[in-house]
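My questions will all concern the structure given below.
One protein chain is absent from this view; the other protein chains keep their places.
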Amino acid sequence: MSDKKQVLLDIRNLRIEGYTGEEWVPIIKGVDLKLHRGEVMGLIGESGAGKSTIGAAAMGFARDGTRISEGSIEFDGMELTTASEAEKRALRGSRIAYVAQSAAASFNPAHKIIDQHTEAPLHYRIQKRLEAQEDAMDLYERLRLPNPKEIGFRYPHQVSGGQLQRAMTAMAMACRPDLIIFDEPTTALDVTTQIEVLAAIRDIVDQFNTAAIYITHDLAVVAQMADTIKVLLKGEEVEQAPTEEMLQSPREDYTKSLWAVRSYQRPQQSRPEGEKPVISVQHVDAAYTGGVKVLDDVSFDIYRGMTVAVVGESGSGKSTAARCITGLLPPSKGQVLSNGEPLPPNYLNRSKDQLRQVQMIYQMADTALNPKVRISEIIGRPAQFYSGLRGADLKHRVDELLDLIELDPSKFYNRYPPELSGGQKQRIGIARALAAEPSFIICDEVTSALDQLVAEGILKLLDRLQKELDLAYMFITHDLATVRAIADEVVVMQNGKVVEQGPKDEMFTPPHHPYTDLLLSSVPEMDPNWLTTLLEERGVENVGEAADV
Amino acid sequence: MSVFVIIYFACLIASSCLAAYYEKRPTFLTLFSLTLISFVLGIVGGVPALRFVATAAGLLAFAAGISFAFREFIVIIAPANISKEVRTAPLTAAFGMFVIFTYAIAGIFAPWIAPYGESEVIASAFAMPDENMLLGADQLGRDMFSRIIYGARNTVGLALLATLAAFFMGAFAGLLAATKGGWFDQFMGRFADVIMSIPSLIFALLMLSIFGPQVTVIIVAVAIIYAPRVFRLTRAVAGNVVVMDYIEAAKLRGEKTWYLIRKEILPNSTAPLIAEFGLEFCFVFLLVAGLSFLGLGIQPPTADWGSMVRENATMISFGEITPLIPAAAIALLTVAVNFVVDWMLFRSSGLKE
Partner (left out) sequence: MGDLLGLVAKRLGFGLLTLLVISVIIFFMVELLPGDIAQAVLGQGATEENLAALREQMGLNKPAVVRYFEWLGNALTGDFGTSIVTGERVSTIITERFINTLFLAAYAAVIAVPFAVTLGIVVALLRNTLFDRVVNVLTLTSISSPEFFLGYILILYLAVKTGMFPAISSLRPGMTFWELLDRTFLPALTLVLVVTAHMMRMTRAAIINLLASPYIEMARLKGAPPWKVIVRHALPNAWAPIINVIALNLAYLITGVVLVEVVFVYPGIGQALVDAVSKRDFPIVQSCCLIFAATFILLNLAADVAAILTNPRLRHPK
């Protein structure tokens, strides 16, 4: 980034405060940001880093309950912190545009997509209606939307998520702004859909030489999109460098630790000889009320001491398979065996011992723990319920479990879940599962709601517990990095069917089933040229329709 | 120009200046616009209009003062966790709490507070107030003030009992429906819909016409009418809790329905349920008052606010304000409860907007 280029956005010593109901607390603690014309800057950081807040501030916008307390935001020579609402409004949509995380919620359900698209150009009298519509169709085509002439005349709910996200990017481009803020535009999408949106966004930003701030928590994604990367932590800047440099030689320890997470991998294990599987799912079909079939002839086995990862995109049926095993959704055909014995299909008909055998750890630790119950009781209840422990024995057992999950019993025994951090809550969830002394645990996306560092800690803990207690895990996930890190065997699901299964090493070496191939190749990698190479391999033309149906 | 008018404007202008000096923008705007409006009011309505404004402002200031003092009082005597909550309560909520507290005292200690018995005839019909009778006598010559005090016990007590009955029926069914789900849930939901599609007052009148206006009938009727509303809300609140993963975990552990309700669902629904109790009480109270106004509530000679209004309504045509006092008592308590409920809802929703 040479200094000869003109500075478009200059944020100096920005401080933003948020209202907690009692007092104003700092969210952004003095951040500087300099963006040149045509430059794409990636803002990355974990949740609570203040990325989105800075993104909104770049438009001179403070969300309800926040205020800009100090600093200056200069956009193309105009100071936004002191500008009037009308002056700032005149910039929005015309010179600075915004692309939100959830396109489905950010499009107004009452109007056609193209009418929302042309709103800004008509308002600013840049184009006449027909011109604006022509231009919208042209942008749709450039963003490789199917039927660009026709798609704009649909209502938002008639279009798929990936397409909507591209339509929103087109809408942001409508007035050819100087700057676009992308606020986690692909986070809500499946990996295979994400690719197309990423490619489309990158191309269009290139074509019009638009400057952009790209906000995300995904390093691999930002590596594809940005010229420069700025790393944030708790409202402060950690470091900033050009993308290549940042990826190859990060300076700060925090950045290094973020990079290092991806390298964790444990050795693969093979099935124990001559044993029956702990859980065996045999030719299971399942349907929800209304008759929609969500599982179709699903079979897989899970052996003692092993981790089987079940991967697939949303709607693939991986969580439904777990519900069939736990008995929450009795299968309409087929059965589930535990150590060779069939389990009653409905959990209501299972014995205490059968219930004890199968435990679950949930994705959202917030909703998995009752906020009004003390930690001691959350963990103690299963021990009391299944093993009949009381009094001192029970307390001893709870302490033991807390030790097992590396939390200090004296500190946590009497606390309530809302007082704990996300990682600590997830550990309590694990302890509750262990308290039942199970042989098999279902881990449902246990790390996807956590920041990467914390997630790695949880994975290592689960790995250690598995070795110590000889547990079998069923690991439901959409994240292939997690699969690589922890799985012994992999089951790939799509549309309620198992498309491929086998040991992890085999799964990650070709040849694959075409869907597995698509899934594997769609996972962004840290190499900044990954997207370009991938698109060349696939051939840009057919990228559009591959999975986005 | 009377002295009153001079003092009136002097006070307004002085306090506006003070507000401006201390940079209290909204206060200043209010006071100064009141000054300007008063010019017009004074010209159009003369001194009485200004007196009215002054009285209203005085009453408002008095209420604010009492509310503030009462809030400080609670903050000091309440245990730490409660006083922390109360400290942030708006004045309206403090006012509400104060009124509820006063009514409770009046209701509980009615026989000691009231100077005369509930149905004791002590004067001629519609006697004017004198040193013995603060508010004069009613249509049979009974002391109005004493009857209002007793009314606090009878009317509020009846409404409270009826609300409790409705609340327990509705909340229990709601929790059960949310936990059990399935056909039971469906059936109860439909059933509640049907009951709720009969307007409450109409349904009450129907039942009272059949079973006669007795206290027990009123309580049962109100319980039947309002239980579905409580059911709906409890079902919705509990419905949000039931989808939580910790409920699924407890179900998969093999816990029984009763444990689920008691240990997992109820503790997470109390805040909205308490607020709902206040809200339901307001509806029930107004319904019961309406019924007794129609002569179908608590039967004479028991003192009851609604019927007192009806019995003394003729005095209104002579420009007397006394018959409206029981009605005002009903309105004041309902407002008070609503103020407190508003605050609790605001707190439990966590809305900061």
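Think of it as A and B in the order they're written, each chain with its own count starting at 1.
FYI, a residue touches a chain if its C-beta (ideal position, glycine included) is under 8 Å from a C-beta of that chain, and two chains touch if they have at least 3 such contacts.
Model, not experiment: these values are computed from the prediction.
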{"item": "Chains in view touching the one left out", "value": "A, B"}
{"item": "Residue touching the undisplayed chain, where the options are A:15, A:92 or A:395", "value": "A:92"}
{"item": "Which residue of B:110, B:165, B:178 or B:296 touches the chain not shown here", "value": "B:296"}
{"item": "Hidden partner chain, touching residue among B:16, B:179 or B:200", "value": "B:200"}
{"item": "Interface residues of subunit B (partner: the chain not displayed)", "value": "26, 29-30, 92, 193-194, 197-203, 205-211, 282, 286, 289-290, 293-296, 306, 309-310, 313, 316-319, 321, 323-324, 327-328, 330-331, 334-335, 337-339, 342, 353"}
{"item": "Subunit A residues that touch the omitted chain in the full complex", "value": "59, 61, 63, 89-94, 97-98, 100, 102, 105-111, 119-120, 123-124, 154-155, 157-158, 171"}
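One rule holds in what follows: only the chains that are shown with their structure count from here on.
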{"item": "Separation of mean Cα positions, subunit B and subunit A [Å, integer]", "value": "48"}
{"item": "Footprint of subunit A on subunit B - complex, ascending", "value": "88, 244-246, 248-249, 251-255, 263-264, 267-268, 350, 352-353"}
{"item": "Subunit B partner contacts - residues on subunit A that touch it in the complex", "value": "19-22, 64-65, 326-328, 347, 350, 352, 355, 358-360, 362, 364, 367-373, 381-382, 385-386, 432, 436"}
